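Scroll down for the structure; my scribbles are underneath it.
Here is subunit A:
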Amino acid sequence: MAEYIIKNGHVFDPVQGIKGDKADVAIKDGKIVAKAGSGAKVIDAKGKTVMAGGVEIHAHIAGPKVNVGRIYRPEDKLFTYTPTKGNQRMGGGNSIPTTFKTGYLYAKMGYTTAMEAAMPPLFSRHVHEEIRDTPIIDEGAYPVLGNNWFVMEYIKNNEVENTAAYIAWLLRATKGYAIKSVNPGGTEAWAWGLNCLSIHDPVPYFDITPAEITKGLIEANEFLGLPHSLHIHPNNLGNPGNYTTTLDTLKLAEGYKAKNKFGREQVMHLTHTQFHSYGGDNWANFESKAKEVMDYVNKAKNITIDTGNVTLDETTTMTADGPFEHHLTELNHLKWANVDVELETAAGVVPYIYSPTISVCAIQWAIGLELALMAKDPMRCFITTDHPNAGPFTRYPRVIKWLMSAKAREIQINAFKHKDKVLSQSSIGTQDREISLYELAQMTRAGPAKALGLSNMIGGLKPGMDADVVVYDFSPDKPVANPDQIEAAFSKAAHVFKSGVEVVTNGEIVNNGNKRTIWVNAKVKENPQVMRDINEKFLKYYSVSQANYESLGHHFIPNPYAIEVDATQ
Partner candidate 1 sequence: MAIINLNLISGRSIQQGVAIEGGKEKPAYRTACGIIELDPSDLKKLGAWKNTNVKVTSDYGSVVVKAIETTQGPHPGLGFIPMGPWANSVINPNTYSTGMPTFKGVPVKVEVAINEPILLGIELVQKQCGVKVG
Partner candidate 2 sequence: MTKTVTDVVCPFCGTLCDDLEVVVSDDGKHLTEVYNACVIGTEKFLHSQAKDRITRPRLRQEDGSWKEISYDEAAEYTAKMLAKAKKPLMYGWSSTNCEAQSMGHEIAEMVCACVDNTAAVCHGTTLIAVQDIGIPSCTLGEIKNRADRILFWGCNPAHAHPRHMSRYSIFPRGFFTGKGQKSRKMIVVDPRVTDTAKLADVHLQIEQGRDYELLNAFRVALNNEWLPDVVAGIPAEKIREAANLCKSGRFGIIFFGMGVTQTLSKNHNIDEAIALTKHLNEFTKFSIMPMRGHYNVTGSGEVLGWQFGFPYSVDLTRGFARYNPGDTSTIDLLARGEVDAFFTIASDPGAHFPISRVKQIAKLPSVCIDPHQTPTSGVSKLHVPVAFAGIEVGGNAYRMDNVPIDLRKVVDPPAGMLTDEEFLTKVRDRVKQLKGLA
């Protein structure tokens, strides 16, 4: 494997506390090393910014609902295609790109790891096939468990150990990474056309509440000591006034402490917080409650969040929150896809246009930015667009521009049709903070890596870590004349190394890399009761056999990377 030395760049590495000083980064055998050999290839990063590869903690990029989006939106591909080029496959699509294009576009922006945020367990084979066909980036997937029949029954009976044993079996069967909970209880209710809008709404038949499910999942997660925490999409997404439900959900984590060997400190990750920080009681008096939410998050050290920034694009919403997507299609009358998954979950898909001429969309844009700008600890607040829900991940450079430049925000605010409404319903006009490159590295690298329990491996440039390194053609010491320079620099990285292989040069793909599928292998004590329960449900209620549910051969995951967890003690 080639050795590299990246010289004279301005290095930003929260893991080592390096804040833009000129330093060299050496790469050998896929790892960062203290010193490279004399034969190392030299990359001149003078006047450029050097960071670890970006870490995506929440995006919908592989699996059944993503592919429903691709398949049912030919118009999303119109005039968007990049042709086959050398060893690079053709790719197309705007809000839901093909798998090849997805891998290439993440790499071009300097991202080297991404997590698929919602894997329906029954469809794990599909998720892994798409992950296999997404080049370059390492990926993992979160199985959704917040409406799972086993989980709800065990938690109802306060059987933490059985909940944990079932989850360990499921992570193995589906090669999953973490516990995801989407609209806990509400999606099971949706199977009857109903929903749970507060954390105390009882789930039909199962006679349990979202609050109980959430606490039960936190307990199971810490019982197992998984690398990531419970990753939750709370109830009541997208509705005016929902911030109280969000605060209620966050408070469920009080009193819990992280138990794991991975350096993770949070017990709950609250995702796409923008969609959960709304005030008002209708669309007319809709307003931002970002401050109320961030005041709590800033205090609660055992919580991390990601933003879910609205990018003001035409996009495709998709979530396991089935009732929400039905609600949305009733609002915008655009095509609605829904899939209810036996014993497990559901998913919905609806196209959506975040128009700068609609005040609600503009206020949503403001809320996403407020969250990041109000974050006191950038190691606990991460930048996402909940791709593709609030906007395509390809807009990260634009979100970064808005966060790093008050001027860029001002230009956008002035461009809104309902500027005054945006200013009166949010505090965006009074936010003068500009996120620094170091804070950016925390919010997009070191922070998400730590929250995922991967801080010893990615998100930093410390010798011994994976050599995922990015060089951006952006000079920290030159003043930014035009904020668009920021967007341009972060759109096409000058160099990207993934596990020590140079995959991007001057914004172009040069190598398909050696992507890995990361999953968690959690060992628990023998648990005959849980195995009997699993066996019984497959005999009676599933439509596939247990043996076929568990079959996930090498052709699905050619290059697995298992993280071992031992919960037998």
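Regarding selection, all candidates are chains of the complex that A comes from, given by their letters.
Definition applied: a contact is a pair of C-beta atoms (placed from the backbone, for glycine too) under 8 Å apart; a residue touches a chain by one contact, two chains touch by 3 or more; residues count from 1.
These figures come from a predicted structure and were not determined experimentally.
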Checklist outcome for this item: subunit A in this complex touches just one of 1 or 2, namely candidate 2
Checklist entry - Which residues, counting only subunit A, touch candidate 2 once they are in their complex? => result 62, 64, 66-67, 70-74, 76-77, 81-84, 89-90, 92-93, 96-100, 122-123, 125-126, 129-130, 133, 191-193, 205, 326, 329, 335-343, 346, 349-350, 540-545, 547-548, 551-553, 555-556
